[in-house]
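Just below is one structure, and these are the notes that go with it.
Note that this complex is displayed minus one protein chain, with the remaining chains in position.
So that you can tell them apart, the chains are marked A, B and C in the order they are listed, and the count of residues begins at 1 in each.
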């Protein structure tokens, strides 16, 4: 791909002049949390794709979000990516994913911190999005979730894909930025910018936890 | 979203050290072309989201790709985004999309150059991806397409979403970079980089047209 | 297919002994109505697949259900099946469907009684289910519908398929039996039996309308 010159500030102005990033979606009445690919292959430095400060921090923040969701009675679904064979895999261009990410391999195990937080539903997926060809939407719809809190990794990969699908399915979508992580900061930042302009509100773990408590308390009063 | 320092070169090295962008997917036996959102709302400067040199060029290159596909006997599906009401729309954060992109509005008409090239299937979609809740995958599967050529706009929006879905559905995915466009070059470039690392080969209109001719001729000889 | 002897009563006992048809699903908090294929090709005797007393009656009852939903503020989505070409059609074994059901043909127009009742969303679909590759689930999820009222025709074709998908998506599913119709009574009856054992409550237009009023009034009091 030939290099293209950066355009700095003008880019951001232009998008907003065209009406992108207009307003805030806001919370609905019932949130649910989805936790994308916090599996050892991405969180444990023992693996080639694993280990990054930003991801490690995001796991810790996500555990706090999961615990708050549990206290407030809101559902949590987590996933790992894993395959049964190369034939049962789409055309990935990531070598260690093609070589290691098979069911039963330790890279497919949930990060122990996430496993210890006991998500309500844990599934294995075969595509970038936690919703693509998985029962996660069915699970959330049955429980009348209207607001999807998207956490996990990699921001510029499976998180981006999951945010697009959460939006496309008709949910309000919130991404606590300290609950998602990437191998590098630039794609992390660029993808949060892309989705904030179009599909999702960008928030923080603390704001999400406060939102859970507010909804829980107002439901208790009703 | 707080600013995060850019990291320049190291980012690219790191991704490749982790095994991303490994190899090339290559062509299968039967390609099909999908044309994402080349509709007046995005291609015509009369509209707030419309008009950008990169997009204008991408329309012209895509017309050449469509015509080559037709000569070679490969199917072409195009779409426009359009809604019947605000209620029938996901939670878009783009003001003119919420205000104008309704069925019957001129912003939902295909760009006249694309319409004149007569795609085999033209659909209206309601989510970013040309595949999400549309019959386009059914159309391609029935014709045994194994390679999806993704063209259209916006690179950092509906094209990105369509590439993820083409990959997730099990197709080989090729993006001719001069057939996709964005309001700005930085998100265009960043999104092509993200998908090239994971899901798709980045190519050009000329290479895609040559690929069509090669496959057509080898089929004719068989 | 070789003939197989009927088994009369024992069949029904056996299914219930195995625990099928256990209990009632019941209503949730927010219903939505889906209207499957009440299009002239199936409702108007001028067409080869069109015209049957049971279907005619079902259209009239469905209009009453739509009007009650509107009064109560519950959403209604309707569809017709229609294609752009034979290539864009799955492998149908129904001759007039392959020969006539093209976009723009009068057989694809909604029955005038349904059109006059003004459903909130009207879409064209390409598969038996009103949900398969259509935006109907997105529309219902966005409005937090938890109970799908399935009406339309043909009971043993597109209605059956739509009921399976409503169930699979996580909705409570109710079929008012006088709002669905078939060319013949035996497949009508057999398919209602199959779905009542597994996926859906069988009800009537009158009960559904009463349900709408009850929910509407309790919401007004809250």
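Keep this in mind: a contact is a pair of C-beta atoms (placed from the backbone, for glycine too) under 8 Å apart; a residue touches a chain by one contact, two chains touch by 3 or more.
Predicted model, so just to flag it, every value in this text is computed and none were measured.
**Q** If the hidden chain were put back, which of C:61, C:144 or C:183 would touch it?
**A** Per the contact definition at the top, the residue touching the missing chain is C:183.
**Q** For the chain left out of this view, which of C:48, C:70, C:105 or C:216 touches it?
**A** C:48
**Q** Where does chain B touch the missing chain, residue by residue?
**A** Residues 28-29, 137-142, 144, 146, 168-171 of chain B touch the chain that is not shown.
**Q** Which parts of chain C are in contact with the chain that was left out?
**A** Against the left-out chain, chain C lists 1, 4-7, 10-11, 14-15, 18-25, 48-49, 90-98, 127-129, 132-133, 156-157, 160-161, 164-165, 167-173, 177, 183-194, 196-200, 202.
**Q** At which residues does chain A meet the chain that is not included here?
**A** These residues touch the chain not displayed: 75, 84-85, 87-91, 120-122, 126-127, 133-135, 137-139, 142-143.
Just so it is clear, only the chains that are shown with their structure count from here on.
**Q** For the homomeric pair chain A and chain C, should the interface be classed as same or different, according to whether the shared residue numbers exceed half of all numbers used?
**A** Counting shared over all numbers used gives more than one half: same.
**Q** Could you tell me the distance, in whole angstrom, between the mean C-alpha positions of chain A and chain B?
**A** Roughly 24 Å, centre to centre.
**Q** Two or more other chains in contact with one residue: find those residues in chain C.
**A** Only 137-139, 142 qualify.
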